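One structure, as C-alpha cells, below. Some questions next.
Here the complex is missing a single protein chain, while all its other protein chains stay put.
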Amino acid sequence: MVAFIVRRLLGAVGLLLIISAVTFAIFFLVPKAAGVTSDDLAGRFAGRQPDAATLAAIKDRFGLDDPVPVQYGKYIKSIVAGDTYDTGTEKIDCPAPCLGYSFRTNQSVLDQILDRAPVTLMITLGAAVLWILAGVSIGVISALKRGTIFDRAAMSVALAGVSLPVFFTGLLSLAFVVHSWNLLPEVNYRGLGDNPFNLLLPWICLAFLYAALYARLTRAGMLETMNEDFIRTARAKGLPERTVVVKHGLRASLTPIMTVFGLDLGLLLGGAIITEKTFSIPGLGQLALDGIFQSDLPVVLGATMTAALFIVLANLVVDILYGVVDPRVRHS
Amino acid sequence: MRSPKVVTGATAGFVALSLGLSACGGGDDGDDKGGSGKFNAGATAVANPSDHKGGVLKMAQPDDFESLDPANIYYAYGLNFVRLFSRTLMTYSSKPGIAGTEMVPDLAEAKGVPSDGQKTWTYKLKRGVKYEDGTEIKAKDIKYAVARTFDRGVLHNGPSYFSQLLAAEGYKGPFKDKNLDAFKGVETPDDYTVVFKLKRPFSEFDQVVGFSGQTAPVPADKDKGVRYGMHPVSSGPYKLEADYQAKKGGTLVRNSNWDPSTDPNRKQLPDKIEVQSGLKAEEIDSRLLAGTVQVDLPGSGVQAAARQEILTKPKLKANADNPVAGFHWYLPINTKNIPNVDCRRAIVYAADRSAMYRAYGGEVGGVMATSIQPPAIPGRDKGTDMFTKADPNFTGDPTQAKAALAKCGKPNGFSTVMTFRSDRPKEKATAEALKQALDKVGIKLELKGYPSGTYTNEQLGAPKFVAKENVGIGTYGWQPDWSTGYGYLQPISDVKAIVPTGNANNAEIDDPQINKMWTDVTAIADPAQRAKVYNQIDARIRDQAYILPNVYAKSLLVRPPNLTNVYFHQGYGMYDYANLGVTG
C-alpha cells in the first residue's frame, strides 16, 4: 500500500512537471508565434504609453527576456530549493516550495492559493453534501420505483439539471431569489470568517447540476445491483427492505459513484470556476481566471498546478478508498 | 488617466434574461428608496448635499485597482479613490462642472512657482499637515516619493512623467541607490520647500504634480517597495483599517490626524468605507439599484441590462446621471497606410455620422463630436465641421467623397483594414456602419475584431502590427491624463508620443506643423495662450483628416438615494469619491 502511494505520488510529480512546462510553453511560445514580442508582453504590466525605460525595467524585473527554458528552470528551482523575492526595500525569503510572486499583486502565489483554497473548499463541500444527499436518494427511489411517475419526473428533472449550467441557474436565481424577491441575502463570501450560509445559493445551484448527474448514476447502478444474487440472499434472510436497499444494494452501487465523486471533487477543488465567477466568490477558480486574463504567469502556473494536484490526489484517494469500500481490491 | 477596460460581457442570453426581468420586476421598486432625486441632478451640481456624518459607504468593483500605492496607479478611478487617504502637492478642485478640471493646491500652500523659463518649479508646503501616525509631513517625504517613481520596474503601473521630465540623468530610484542626495531632480532647501528641476520647459507642471498620486508623501522608513500598496501610509481623511487584500477588498476608517482646516478638497463623512473587489459588473448594478452598494468604483456606467431597466423606469431614472464623461470615441486614420490626405478626407466625407451616433446609443450614449478635444477641456473651441457634419441626420456626402478620391488618384476607391474591440458591441456597430457607408464610394473595409485586453498593446496600439496588417482605420477612445489640450491631444498627435506598445497616436501623425507646436507650447506660461495653440492643433488634425470625430461619451451612472454629496467630477470623469457621504 505504501509503495503504491509512493509510486503514485512520484507519478504526480512527473505530471506536475509536464503541466508546468506546457503552461510555460502556452504562455510564452503561443503568443510569440502570433508575433507578440517581449516588449508587448511587458506592456501588459505597464501603465499607458509606456516608455522604453519602463518596458526594459519590467522585462528585467520579470525576467521576460531570458530564454524560456531558463525561466522554466528558475521556476522549478525555486519550487525545489526556495527563492528570495526583491520588493525593492527588502529581500523576502520564500522557502520551498516557492511558487513565486504575482506579477500584479506582488503577493506570494502559495499564500494566495492557501488563502483561496478554503473558499473553494467551502463551496465544493457544501454543494457536494447537498448533491450526494439529493442525487443518491432520488436515484435510489427512482430505481426502486422504476417506471412510476416519480421515476419519470425525477429523471426528466435530472436531464434538465445536467443540461443547466451554473451560470444560467446562478444568474436566474440571483436575479429572482436575491434581487427581485429578496428571499435570500446577497451572496457575500470572501473567507472562512464569513457566514457559510451565505453560500446557500451557490451550493444549491452547483448541487442541482451535479445532483442530476448523480441521480441518474445512482439509478442505473441500483437497477443493476438490485438484480444481484446477494440482494436475493439478503431478502431470503428476512432483512427488512430498507436494510436490503441501503445496506446491501446501495453499498454495492457506491463504487462507481465514489469514482465519479472523487473526480468531480478533485476538479471542483481546483477551482469551481463558473460558480465562483457567477456568484463573485474569490476562490481558486477566480484566481486562475484573473491570472489568465491579466497575464499573471506565476498565478496561472500556481493555479494550474494546484488544480492538477487536486485531481491527482482525488484520483489517489479514490483508489485508496476502493480498497476500503471493496475488500476484494484490498486483498488482491 | 486610463479608464478601466469596460467589461461588456453581456451575452445575448443575459440581455434576454434581463429584459425578461425588467418585464416582471416592474413597478414595485423604489417606493421606499426616496423619490427626491432628479435625473441628471448630479451631472452638473452637487446632488443630495448633506453634512451628515456616520454610516458605512460601500464601494465595489469587478476587478481591482492595479495597486493602492498612490505612485503606482494610472486608472482614473484608482487615482480618484486614493485621494481618500493620500494628499498630493496639487490636486483637482472638488467642484462640479468645468471648475473641477482646475489644479488647486493640496499639500502645497499655493500653485507651483515656475522660474528659469518653466524649467524650475517651486512648491511651499503647508505646515503641520500630518501622517496617520501624527508625524508631520516634510519636504524630504515628497522628494522620496518622487524618487521612487524612477524605479520603473518596482512601480511599473504609474505614469513616467517625472523620470522623463526631471533633470536626474542616470538616477535609478532609491531602491537601487539608497543615497537620496544622488537624486538631483528634486531639491529640498528646507523642510517646507520642494523644488523640481526639469530638463526642459514644461508649463503644465502643476498638472503633472496633481493628476496622479506620485507626489503623495511616503515616509522612507515605511516604504515596502512593490508591497507598499498593501498598506500605504495615510495623509488624507481616511486610512486603511488593515492590509488591503488584493482582489478581495479592504476597509477605510477615519484618520484622526487629518485636519480638515488644511484640506478644502475632501470631506470625512462616513465612519467607514468598504471596498469589495471581484464583484461581477452585473451584480454591482443590481446592488446599486437595491442600494446595498453605493459606488461602482470604475465609474464608467452601468451594463446593458441595468441601462435598459433604468431608462424605462422613471423612479430608477430619477436617481441616475447621464453626464458627458470625458472620453471621445473617435476613429484614427493611419497616415502610414493611407498617406494621401485626400484619401483620408474621402473617408471622413463618406462616413455615416448618423449611424455611428446611433451605434453609441444616441442621445443617452453620447454627444456628436465637433472637435477632437471633448467639452471637459478648459479653453477648448467647439470647432467647425470639416468634411463632415455633427448632425444626427447626416448620413455622409458620397459626392464629395468621390471627388476627394479622384483627387487622391483612386477614383474607384481602395481597400483597407479596420480594427475594433470585438467584445464591445458599440465599436462593432460603429465599424459596421462605417463599412457600409464607405462601400457606397468604393472604399472597401475589411473588419477585424480583437479582444479589448490586448487591443491597445498588441493590435491598434502596436505600430508594428498596424503596418503588418495594413490597418487603415480603427475604433479608439481617449481620456486625458489631465484636463488640458496638452493632456488630451499630445499623446494622440505628437510624433514623440509614438511608442511600440500601448501607442495612443494611432494615426501615427508625424506632421511638422503639429510637431513644432508641441515643442513650443510647453514654454508658454499663459494657459489661455496655450489653449489657443491646442485649438490650432485640433483643427489641423481634422483638416488633415488624421482622425474622424465621432461621439463624446456619456455614461449612465446610478446615484443611490442614500448617497450624499454626489456630483460628476469632470477631472476624473466620474463621481468625486473624496467627498461622498451616506445616510440611513
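First chain written, first letter: the chains are A and B, and each begins at residue 1.
Here, contacts are C-beta pairs under 8 Å (C-beta built on N, C-alpha and C of every residue); 3 or more make two chains touch, one makes a residue touch a chain.
The definition used in the following text is that contacts and distances are computed from a predicted model.
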Omitted chain, identified by the protein name its UniProt record gives, among "sulfate adenylyltransferase", "Transketolase", "Phosphoribosylformylglycinamidine synthase subunit PurL" or "ABC transporter ATP-binding protein": "ABC transporter ATP-binding protein"
Touch partners, limited to displayed chains, of the chain removed from view: A
Hidden-chain contact residue, picked from the options A:Arg8, A:Lys32, A:Lys74 or A:Arg235: A:Arg235
Touch criterion as defined above, residue of A:Arg7, A:Arg152 or A:Arg251 at the omitted chain: A:Arg251
Hidden partner chain, residues of chain A it touches: 228-230, 232-241, 243, 248, 251-252, 325-328, 331
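In the analysis below, only the chains that are shown with their structure count from here on.
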Geometric centre distance via CA averages, chain B-chain A, whole Å: 38
Residue numbers on chain B that touch chain A, as the complex places them: 2, 13-14, 17-18, 21, 24-25, 63-64, 66, 74, 151-154, 156-160, 163-164, 175, 223-227, 229, 246-249, 276, 278-280, 282-283, 286-287, 289-290, 292, 453-454, 456-458, 462, 464-465, 468, 491, 497, 499-504
Chain B partner contacts - residues on chain A that touch it in the complex: 35-37, 39-40, 42-58, 60-61, 86-90, 102, 104-107, 168, 171-172, 174-176, 178-180, 186, 188, 190-191, 277-278, 280, 282, 286-287, 290, 293
